[in-house]
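Let's look at subunit A:
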Amino acid sequence: MVHKRLGILGLAAVALMIAAACGGSSPGTTAKQIKVGLVTDTGGLNDKSFNHLAYVGLQKAIADLGIKGDVIESKNGDEYVPNLTNFASKGYDLVLGNGFLMQPAIGTVAGQFPNVHFAIVDGAGTDASFKDLKLPNVQDLLFKEQESGALVGAMAGMLEKQGKGPANTHVIGAVGGISIPPVNHYIAGYKWAAAMEDPSIKVLVGYSNDFSDPTKCSSVAKSQIGNKAEFIFQVAGGCGLGALQAAGQAKVYSFGVDADQKDADPSVIASALKKVDVAVYTSIKSVVNGKFQGGETRFSLQNDATGYTLDNFNLPADVKAEVDGLAAKIKAGTLTPPADIPA
Partner candidate 1 sequence: MSDERLAVDLRGITKQFPGVLANSNVDFSVRAGEIHALVGENGAGKTTLMNILYGLVHADSGEILVDGKPARISGPRDAIAHGIGMVHQHFMLIPVFTVGENVMLGREPVTGPDFYDHRHARQAIQELTRRYGLALDPDARMGDLPVGLQQRAEIVKVLYRGANILILDEPTGVLTPQESKELFGVLRDLVKAGKTIIFISHKLREVLEISDRITVMRRGKVVGHLTTKETDEESIATLMVGREVLLRVDKKPAQPGAVTFKVENLTANSDRGVPALKGVSFELREGEILGIAGVEGNGQSELTEVLAGSRRVTGGRVLLGDRDVTTFDARTEREAGIAFIPEDRRGAGLVLSYSIAENLILGRQRSHQFAWHEFVLQLNAIWSWARRLVKEFDIRTPSINTAVRNLSGGNQQKVIVAREMGTHPKVLIAAQPTRGVDIGAIEFIHRRLIAERDAGTAILLVSAELDEIRSLSDRIAVMYEGQIVSIEPPDAPEERLGLLMTGGGAPRVGAA
Partner candidate 2 sequence: MAIAGADPLAAYQGLLCGGLGALCGGCENPALQISNTIVFVTPLITTGIAVALPFRAGLFNIGAEGQLLAGAVTYTVIGIKLGNGPAPVVIPVALIGGMLAGSLWAGIAGVLKALVGAHEVVTTIMLNYVAQWLVRFLIIGGPLQAPNGFSASPPTGPGARLPTLLPHDNSLIIFGLPSSVYRVHTGLFIALAAAALFAFLLWRTSLGYEIRAVGQSQRAARYAGVDVRRTIIVTMLIAGAFSGLAGAIQIAGVDHGLTDKYFSDTTGFDAIAVALLGLGSATGIILASILLGALHAGGAVMQSDAGISANLVLVLQALILFSIAANFVGAIRRLLPFGRKPAALPPDLPPAAGLMSESATPTVQT
């Protein structure tokens, strides 16, 4: 057995010598073409949420900017570091990590490859204790989700106040995925704005503990609806689509998240937007243009990366005016939705 193992080591050594010529550069491609690698989190590409949107942004960049783009889906958290390292070690110009969960992995790999650009949606390159390492080659693509959350929250609050809910119970709900900052930002804005518009409102907040399985969000939403909630805001990616459909079945209203989700169910009256595709595209463009900058890039109403879109509903004009007014105030900085869920 020992001999066999030595044999394998020898073989590996030979393989290394052959490959050593390649090094970190990329002689196989033309010097000009920029290579971008996208590593998804465990939600996978068809998560109907930010992995998907990131992919949309990458596709747009491939079409518009003529870059080469590759993707690796992470099947589990063990794979973040190797998948990021894979792209970095092959001399990709930009390695995109998608999702909050990947922060320490980005921090680790970006430290090892200072000449490779990194970008991470919903986070930064951190150490194991989630302290931002402030690496110059890492772009943090952060969103003010609370802004989008506040806009749909205001909508729900207004409608309840005006007695336009299905039974006008003054109860609304939010179904989160896992209780983590990007999710809670949305819910914080939602609750804050709803209460601002309708002080008598009760906001039920539940978590499905999942970002992909619609069944789980459906059952949380059903519970909230059973407890008289009339608007369901899903903040759980693909899982949340189950919440939207549960709302549809129970003939109450719902709000989509991240992307425009009006097609998911007729009950969706609006979607709170988080334009991950815009962020990804912007980041890639900055590398192509040679204007890449490390550190935080904040996407918000300011740069039109958050907001809302109206879906399957004729919103009363006064409500729309109120919501747009709120958006303007937030944009102007006169009102600031909280990042943490208010009590």
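Selection rule: all candidates are chains of the complex that A comes from, given by their letters.
Keep this in mind: a residue touches a chain if its C-beta (ideal position, glycine included) is under 8 Å from a C-beta of that chain, and two chains touch if they have at least 3 such contacts; residues count from 1.
A quick note: this is a predicted structure, and the numbers were derived from the prediction, not measured.
Of the numbered options 1 or 2, all belong to the same complex as subunit A, but only candidate 2 touches it.
Residues 1, 11-12, 15-16, 18-20, 22-24, 26, 28, 37, 42, 70-83, 85-87, 89-91, 100-101, 103-104, 108-109, 111-114, 127-130, 178-181, 184, 209 of subunit A are the ones that touch candidate 2 when the two sit in their complex.
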